[in-house]
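Note that one protein chain is taken out, while the other chains of the complex remain in position.
To keep things simple, chains are lettered A, B and C as they appear, and every chain counts its residues starting from 1.
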């Protein structure tokens, strides 16, 4: 199943007049319009390979239909998304769920869809079939040197697959932790993790990075060995310049001020990137922007300001990825909504009047500072994002096109009603 | 200090052309425009008398200047707010901080400012000077019958003041609780509270209501005797038809789904009304809409839907009030921002396509349901709210007018730099 | 695999002298010793059939060995636990995971192990193989009458199985909820749930109860239709005298004062019983007493006091059950630890000097009230619990005996290393 360019073009044609009116209305008030449009057009968010199937909880999983049965079909799904939104030009693979048997042909297939390969992800939170040394009690932090070695070798193997595909970063989410007081010596666990990461670090190619994710709990329920940004940064600093901290929006204790963490990591030159999602209670992995869109905007406000301050540009310096669990929605629809929410937050952040904000901050004019931020946030930026997509060759209304052409129905026709995406 | 109508009119004139363009743009897409405008114009939110001064924390208080030194000056401040936004036509008094010495003249003063008196609030969380029986260990829940009696009589006295002023509701926030396990017998505390409330209930005039607020913690730190909506509703049901549950947005445990509580209280005919504010951590009492404006919208979405279902109209059936602490901002500016945020959330909720939403819900089209809600939320409703204000005789940009005419400077000139509002 | 009485007796003999010294030391200071011992001996906690296998998370599951492969083997496991601790004389079945094909022979097997059947549990949070109407969007709250009917019939069928086995309560945990704002009309969901529960209620035999569990989130992540004790109690009150509220310790928002809820439910005559576990973050389902044993004691303190006040006795009036997920520990060891923790908390609560506590409360002597509670809590009650077990025919040290006789090794020998418990 592919969406042809003429199909998207036809759809756009029907919407163009209305869009044009809306775009002109909003654009008239945007001072830095060219800059905003250019940045919006350049901004892409990677799609993880595990996001194309229906997710679940420990209580069960309600699969939808037409889920991708292979890496090839996952690439095809990302290709569909990218064709629609022109903002999802890469895929992030999970090893061993997505081992490419023939890297060259996989790369060629991706290229056909105008996709490249983002960071590769290792997995030491599950035992694979017939695995001799179990990760039941952790991997890189394990008290047993043999298990640590096994996990280190897996990560090095993941790098190898990534090299073949043209990726240049390893993303490590380490589930390792403990569920009961006394189970773990925290210090030893940290030191073992550091030693293991050092071995992985030493195996990184020159132009590679390693991204260290943190999470306070789940799948362990008393401690996580890389539990917060402080622990991740401590490790990254001890490892060296190639190591940095990855922020998953759902991996925080209640009420955490995530935007402050983002600002400080940027300040330290240690912000690897993001796993985007939204949540109300814990690591809920909901559609980005579905629960607290203002927080997402505040994070982007820090990003825009902090990257400017460091002379960074978006496309190259930070990893952007969605990481969500599509338990109820069609995964492709969910991903389209998520990308859209991210781009809107980015657009709003680009509209913030930075000079006025700095002035308000310097004079402690708190009322004014809020007015400035909320003016940008209250602005209906959807026409700007749509215009950027239009100029890049995508659909004005990706979700509508997806439904109009009954893409899911086609996928079910091709793949069947009862497929379950590999990996999950 | 008063703002004259011609001053506001002049300011509006300067902004009118730009506003007109914006209003027409947005109004073109609003199907139920007349209804929306009418409801926005009719919607008022009460200002509590204690919100006109600078608030503080247990660590201190940084007063601003020109704070009202008397009930008369508090009325004057609310009058200023109402002159600007035409949405704050009532004041909610706190006894004993605001005992009117001459009710008739106070009523006359309020009438001059086009204000009426909203619910009256009792205070049993502090001892007054030379108070014989202390509230240190609670009031209506106290183990000592004498203390309970004292607190009951205070509440009845508050009703009496309210009757004189034309109010018709008593708002009870009961701080009573305990700070240590063992301090309290929860059951006795609840029964004592019920008995005390029953005596107050029996003293209510025919057309009066009693609103029972809940809060999980602070000023006590282990338990609160009316700690959540379930406890408040239990009391309200035992008391009778005049009793109902008041929702203060800041009075919930982390991650509480407040909008669901609102929906169920409406269903039960037991939603008294709201104390509006916003918060990130606890009962932070920040400007409404400053932290999570989407949640505010979701609450209004339940309100609009639920009131429609019960055939209710806004102005008469539910109590709307701000309850915040202005530690850093000019209180009047903070209140202007808060009222604006509430009206925007209301406007957005009025724009929700209810028929489409019901259809999406019935078909479990979760993606679509989100699109429908967020379409309304993403709409920039500021011109609608501004137009409603304009038609009602207020300012297009209340905050700008307030600053343009240097109102605070005038108030400082009249009242002094070092005043501290009575009560706080 | 069975543990013979002589084996337990031999083990006890070796420990008896030391135990005797410890028991006498502590018993000397217990005024109401006979009463305490009698209550401890009579106190039993049900074991759920799903707790005998290794649990997992959405990220995977690390099975242990020798897990029960059938209902019969689950009964055998509970029999082992009860033989050791003499406090686990019943099993709580989960339908459809544990449908008894021949109720009479299952009852006979249970009787051999001195077990009876506790509440039966329905399951509408998963679709069964080839299920026509899906629970993806809920069951009893579903907008589709057909799905509701299907779920109601399932519950009625569960009652039927329970009747055959001699159970007298239906335990309903309703996962139903929503993951996104807009997905659900809260009011309709509540009314549909009430209507469905009413049909189930009407099908209850005369001597039966229905227990309504609540939970704030998971598997849905925005709202749960029976989300807190207030919602559960509202339903129970509308249903009638046979319906009451079940408290699962892990089903609360952060910082909830659970003991207060317990006290109030007891006051209202609506406390159905407990699902015991412990947690640090959310519904972690950890070993009872492993994270916050003082909270467990405080809950039992309310229970002892509240049941006394209502003239209730433990064994008959309240449902006691463990509900945990044994991801890392041997499930039988975990259950032995959990039952022990519950009995210790109960013993400590029985030691509280109630008269002195009432006096301290009446005089607001907060320091003293804490001293009284903590004196009971600080007391090392392990010898009391062990003595009660000894007198009842159990092991002084259940866990040691379990390890000494290498029970798990035997189970693996009988059942295999790679078994996975049915259901989970």
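Brief remarks on what is shown
One rule holds for everything that comes next: contacts are C-beta pairs under 8 Å (C-beta built on N, C-alpha and C of every residue); 3 or more make two chains touch, one makes a residue touch a chain.
Being a predicted model, the structure only gives us computed values, none of them experimental.
In terms of the touch definition stated at the top, the absent chain reaches A, B, C within the entire complex.
In the complete assembly, the contact with the undisplayed chain comes from A:222, out of A:117, A:161 or A:222. Among B:2, B:21 or B:136, the one in contact with the hidden chain is B:136. Of the candidate positions C:198, C:237 or C:379, contact with the unshown chain belongs to C:379. Checked against the full complex, the candidates A:231, A:292 or A:419 give a single residue touching the omitted chain, namely A:231. Interface residues of subunit B facing the missing partner chain: 55-60, 62, 125-127, 134-137, 175, 179-181, 183, 216-219, 221-222, 254, 279-282, 284-287, 290-291, 325, 327-329. Residue positions on subunit A in contact with the hidden chain: 136-137, 143, 178-188, 190-191, 216-217, 222-223, 227-231, 233-234, 253-257, 259-260, 263-264, 266-268, 294, 298, 301-302, 305-306, 309, 357-358, 360-362, 364, 366, 369-370, 372-373, in rising order. On the side of subunit C, touch with the chain left out of the figure occurs at residues 25, 254-255, 257, 280-281, 287, 289-295, 328-330, 333-334, 337, 344, 366-367, 370-371, 374, 377-380, 382, 399.
Simple rule for what comes next: only the chains that are shown with their structure count from here on.
Judged by shared residue numbers over all numbers used at their interface, subunit A and subunit B contact each other through mostly the same positions, with over half in common.
Distance between chain centres (mean CA atoms), subunit B to subunit C: 43 Å. Residue positions of subunit B touching 2 or more other chains: 254-255, 257, 294, 366, 370.
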